[in-house]
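A single protein chain has been omitted from the complex, and every remaining protein chain is retained in its original position.
Should a chain be cited, it is by its letter among A and B, assigned in written order, with residues numbered from 1 in that chain.
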Amino acid sequence: MRLFDAVRRANQPGPPEGSAALRLAATGAVLVGIGACLAEGELSTIDALASGVLLCTGMLFSHLTRERPVRWVKPVLAAVMIAAFVWFFHAVSSATTTGQAGALEAPLAVLFVWIQVAHSFDVPARRDIAFSLAGSAALMAVAASEALTLRFGLFVVAWALLALTGLGASWASMSHARRPAMRQVALAGAGALSITALAVLVLPAPKPSSRLVFPSSLAGDLPVSDPGGLAGNGTHATEPARAATPSGATRVGGFLGLAGPLDTALRPSLGNEVVMRVRAQRPTYWIGEVYDHWNGQSWSDPHPGTRELTSGSPFQIPLPTGDTGGGSSDLQTFYLTVNGPNLVFHASDALEVWFPERDLYVTSNGSIRTGVGMGAGTVYTVLSSVNQATPAELETVPAGPSAYYASPPGQRKALPESTKHPFTFTVEGFAFSQDLQLPRAYHRASALARRVTHGATSRYAEVEDLIGWIGAHTHYSLDIPPLKPGQDSVNEFLFGNRTGFCEQIATSLAVMLRSLGIPARVAAGYVPGSYDPITDLWQVEAKDAHAWVQVWFPGFGWQSFDPTAVVPLANPSPGSVLLHQAIDGLKRIPPVPTGSVLGVLGVAALLYEWRRRRPRTWAERVARDIERLGRRSGRPRRPAETLSEYATELSAILPEERDSLLERARRAEQSAYSPVKSPSRSTTT
Amino acid sequence: MSETLDWVRCRRIRPVRPGGTLVTTVAVLLGWEAVAHNSGSGWVQALGAGLAGVLLVGLGGGWFALRGARLACSSSPADGVAGLELRIEVAASTRVRVRPLEPPGPEAFAGGEDHPSTLVLLPTHRGAYGSIALEIGSAAPFGLMWWSARVDLPLGAELLVSPRTGREAAWPTHLAYTGEQPEVRAITDITESRVGYHRHIGGDPAGARSYEHGDERRHVHWPATAHVGDLMVRHHEISVPSPPVTLWADLPEDGEESERMAEGVLATVSSLVSRGRRVMLGTFENGAPVLAMVADRRQAGRRLARAGPKGPWHPHEHTGPGIVPPSDADQAGPAR
Partner (left out) sequence: MEPTTWPAGTSPAHSTEGSPPAPASGDPAASDLARAAPASDALRPGVGQAGVGQAGVGQAGVGQAGVEMAMTLGEALGRNLSRVVLGSPGALAAAVIACLAGGHLLIEDVPGVGKTMLARSLAISLGGNLARIQGHPDLLPSDVTGVSVFSPADGTWQFRPGPVFADVVLFDELNRTPPRTQAALLEAMEEGQVSADGLTRPLPRPHLVLATQNPVTELGTFPLVESQRDRFALATSIGYPAPEDEARLALRQAGSNAIDSLGPVCSPAAWLDAQRATEAIPVAPAIASYAVELSRASRTAPGIRLGASPRATIWLLRAARAHAVISHRSHVVPGDVKAVAVACLAHRLVAEEGIEQAIETVRRILDGTPSPRP
């Protein structure tokens, strides 16, 4: 019985809430939440409009009937809410593809919105309005889970302002104040903002969890003519990706490498457009394609062993030929923002891919292709294994050719049982013929490589020596003359102008390594891009396209080396050097301590300013209030006027305030000019 | 610029029943962070950080509001009567909830745009208040959690709450008088108060009149008594005001009993004064005796407001007022 009483008492709504500011702010916050869900594509326009109109109607209805709640409303609303839940579970359970992006969020958003709408018809008391306000936070959260860009910040700012106003109005209503103390609310908002900034700086970045659903969705189902092959070879301008032609410039997303052959004779022009956003546990190079075959001018991937996977999402990807697998697993979700090639990007070796299609193609060297072209808005998730060995580990591989090298069992890294794969190839007896292939005997390059690596004791030292030589003797520039037909780009780069960009540099390193008998190949893809701490996404722009070298290390698999990273910029101007030094210096400043120090200083400055501007005496504040009132009424105080005279003048304008004005002015003057201190305490007669 | 008002600040600010609110807050934030961190959405986490900021500010804001709050009594009456409400005006630098504790009263909100705010006190007992005890509360800026502090707010002038007018002490008829100089003779009446008479008769005899309470036996005019058949006393010509009656209010320690007795004394004094008698009221303030004329009920109430039990008073050590000459007693107390 006592429990029943307690429950009944807890369910009593409290006195009717008359504060229009609180109600309006709560309504506005919910409307902003609905707008955010609409903007993130979780609500249809019809849904959003209908719920918005109904919400306003409901709030108005609640406001008008707050004194005498209508009895039949509660059961109707309960029925509506139960119906909404039933619909939600039905919608979620009947979602066709598991792992579809937004499969859960969209029904959740709809459910939340309709609960809010239903609730809005029964909001008589302050507590009910507070529930609406809290519910708008849930709506914002659902919308935020789909937000990828900073644009969502506009909704957040609008919602935060309304929510703060609502909370301030709630306290004003609680304390029977006539209107919220906006200064106090603003100050509190500033405090909340600094705590927020600190929390954003301090909290670890969110990461995709393997326990939750992986987002994937396909947008813009673009046709691919050759299943298993790469879409577009310059034939159709509308296709998502195409190789550049000697005459035409590349389009955005049409990096020379990411479709068909990688032609080093062509010169790319890459823009700043965001190509995709990547959510990843750690930044790595996003590999799109790997090339084995070099013909002196362009790399190509003949994909002799392409196989089709038809398991449906998630796809289990076989380890590429000769790879050992292993390493730590890592999740990446790619959000394409422009039409892209039908390549699935990944880090090192992909293990599993969530992609909402029936089939997927994997080449023998690990490039993954889709059967359809991926338009802007496509989302897929890849579980990759990153096996980055340390230099010390790599030093154990001896120098010299290893074409027929079979790693002794003791040096092989033991693979964890869980990552063993049904398609694992064995390393022993595998010939790296395609990774040692050279179109001709590069005598000069070979001699150069031998000379540079003379004395190196390990394969790792050989690679580092060559990278060091390239770094010391060549210059980086995107602006190099086009290659003449029949010219070899390696010879031109190493012994000609010694100027080039990633393609030339990576190609030269790969060719020199191959001439030494070391298996090497060129990988193309993107560097991680820039990190956005708010959305927690890596933004990859078109200019982040890159090519680098992968070298075979027995027992460790393919290891990536980026020879471009050590090549100095061509003709550095003093200004650009200084600029880079300054930027590097800035980058070295630790963000968290600096941010917190700046935050604390900012708060201290705010407090100081507030204290300084706060009137020292009560009288001063009253005087200021009266002056402010007068200014708003269009009659500012003349300097010669005393406060009482001014109040008398003002009361002619504001007759309804007359008594209060005169009394306040009188008391303020008494307080200011009467030096008698009241006796604080007199106990004796 | 000097300030008239005596501002006080809050010390020892405490949260009001923080458990539930804190647990809820921590649960919400941890839950939110768990979802945000594992769902891998940066915006959800950023929103959660914002929520944390608002909740923390909302929880702790009351402390800051009280910390910065200053209170003063801008106007207070000098007199009150136990059981009747009285109003004081309170100025506060920020919006706070004020609940009078001693003397008690209903809670009200002060500060903000109301300057000054009216506070209703409902004293239940007599007493002299140099300051009143208030419980100040605030849940600024968002109304999420209440903080409160106890302050002693000094009043502009001492507030003297006189006792209620109680039942008049049944006037004792078995009093003994001496004809000597003013003498105080302690007797016990129904209210347990010590009541004494102080009589002095001077002037020339000018006849006889009927006996009244308080007349000395020595002054009984026996021949006239025999003639009239009722007790008669000698009548004196000089029209000195009727001699003052001296009452000593020797109140006990116990609060309720003391209150009842003070009410009885006040009733007695009022009755005497209304019958045109001059009353000299003796009380003990801080243990020290104070003897002074009271002209009316209000003065008597004010005296009784301060009165306490008889204490260990040593005339040579005590620097207090002691016995107040009757002539000055009328002017005692601040003029209002």
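Please note the rule applied: a residue touches a chain if its C-beta (ideal position, glycine included) is under 8 Å from a C-beta of that chain, and two chains touch if they have at least 3 such contacts.
Every value quoted in this text rests on a predicted model; they were computed, and no experiment measured them.
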Touching the absent chain when the full complex is considered, from A:359, A:395 or A:620: A:620
Selected from A:136, A:453 or A:671 as touching the chain missing from the view: A:671
Interface with the undisplayed chain - residues on subunit A: 617, 619-620, 622-623, 638-645, 668-677, 679, 682
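Definition applied: only the chains that are shown with their structure count from here on.
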In the complex, subunit B residues that touch subunit A: 1-6, 32-33, 35-54, 56-58, 61, 65, 72, 74, 91, 93-97, 109, 112-113, 115-116, 128, 130-131, 138-144, 154-158, 285-286, 290, 306, 320-321, 324, 332-333
Residue ranges of subunit A touching subunit B (in the complex, touch as defined): 137, 140-141, 144-147, 152, 156, 160, 163-164, 167-168, 170-179, 181, 184-185, 187-188, 191-197, 199-200, 203-209, 211-212, 279, 333, 532-537, 616-622, 625, 664, 667, 670-685
